[in-house]
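A protein chain is absent from this complex, but the other protein chains hold their places.
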């Protein structure tokens, strides 16, 4: 896809979809007597998303109508990370394919992180895919990479570090190929 | 109990009782200076309850007057899971048997999840029973299944997955028996 | 101390002192942007205290002016457990000995749970003593029993179960001695 004389930088992926509930957040929800709901995220993961954005990979967060997580918390996380938040249905692939195409990209440009049965098709289609260490077995079986960290405790960072490493490797290879080409 | 030519679907269980405190929630309670109390639940467990309800197993949540958990939190959890919440006394068996009979069911149609001494008789009577991995020893000794997960961290999901598996097995066996019968 | 023909029930201990911060609560304190502070306790520990109170062992909770825990949270815990809360200074032994004597008891009637250097002398003096598994080394060295559980996660329950077991053993031995005596 990336010819030596074509685009100058190999992109590996240019878009990352990441489920909020169970990937960016812990699966634990805290309820208070006054009616509040709370979820926890990890600064390591937020830093990972920022690192990816600096490398010009767009990160889009996903919520689902099936989520037990309050919508207001998803919106907050979108703002905190400067990411667009998209609500997907029972088959996220159907909702996301038009978005991928609208951005003039292909699923081969996409990294996907999910954690349960609904994510299986997207995990299969994306170029790079990952699930947190505490994901459902069916999702673990479908993914290319299973994180050691669990959701909300560094799994997203593990995946973003992996993506950055792949980008760096591709860049190094490109430079090496150019040197070989010129000699 | 399920004749080949009788009911078409083996039910295994049609009603699940689940203690809130220590099973659906963590045993940890958080207190704030302003007087609030907080407990944590797990989205995995909430999903497990929904999966059971879709398979037409009714789930009833139990609180006890001995619980350290504020009543308002139990009510919230009932709403969040679309489950009825029943308050039981020192011997839940006495409170629950009339309910089982009123639903024209038998303890052989019931799955029970508890975590301490008060639950021993119910754990013994129910067709399927489970306790979280951090339950009191006396409850572990009385149950048929001890979860690997602790309360509020996936124990309920482990039990609901187990129940669904039993239902599926019974269904497969029924179909196999029918095939054998027809040949 | 307990003659066969004297008091009919061996008491083992009749008073338990328990530090709040780090024993009954986790060492973790949560701060919110609105200025609240939160600490977590465990329902298992609260149940353990109630079990001890039913066996007529008085439980007194201790706070220290050195504690990082807000006073209002200590008061709440006192109410939640129906325990008196006493503030102790740098050497709790000096504050508690008058209280022990005022109740016409002796340190041989006392169980003590603490978790740091300040507790060393009390741990040494009390008939039964324990520290949570995450206590300071100097406290672990001074105690008779180190819990497997950490503070706020079941350490108090472990100690109250241990005390109840000791009471039961002493009672059984008394009955056996009486039988032996009568034969």
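To keep things simple, chains are lettered A, B and C as they appear, and every chain counts its residues starting from 1.
Definition applied: contacts are C-beta pairs under 8 Å (C-beta built on N, C-alpha and C of every residue); 3 or more make two chains touch, one makes a residue touch a chain.
Worth saying up front: this structure is predicted, and the values here are computed from it rather than measured.
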Which is it among C:22, C:48 or C:114 that touches the chain not included here?
C:22
Touching residues on chain A - with respect to the absent chain:
26, 30, 32, 36-44, 46-47, 70, 72-73, 76-77, 80, 152-154
For chain C, which positions touch the chain that isn't shown here?
21-22, 27-35, 38, 66-69, 116
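Quick note on the criterion: only the chains that are shown with their structure count from here on.
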In terms of CA centroid distance, which chain is the most far removed from chain C?
A
Using CA atom averages as chain centres, what separation in Å is found between chain A and chain B?
35
Cα centroid separation between chain A and chain C, in whole Å?
49
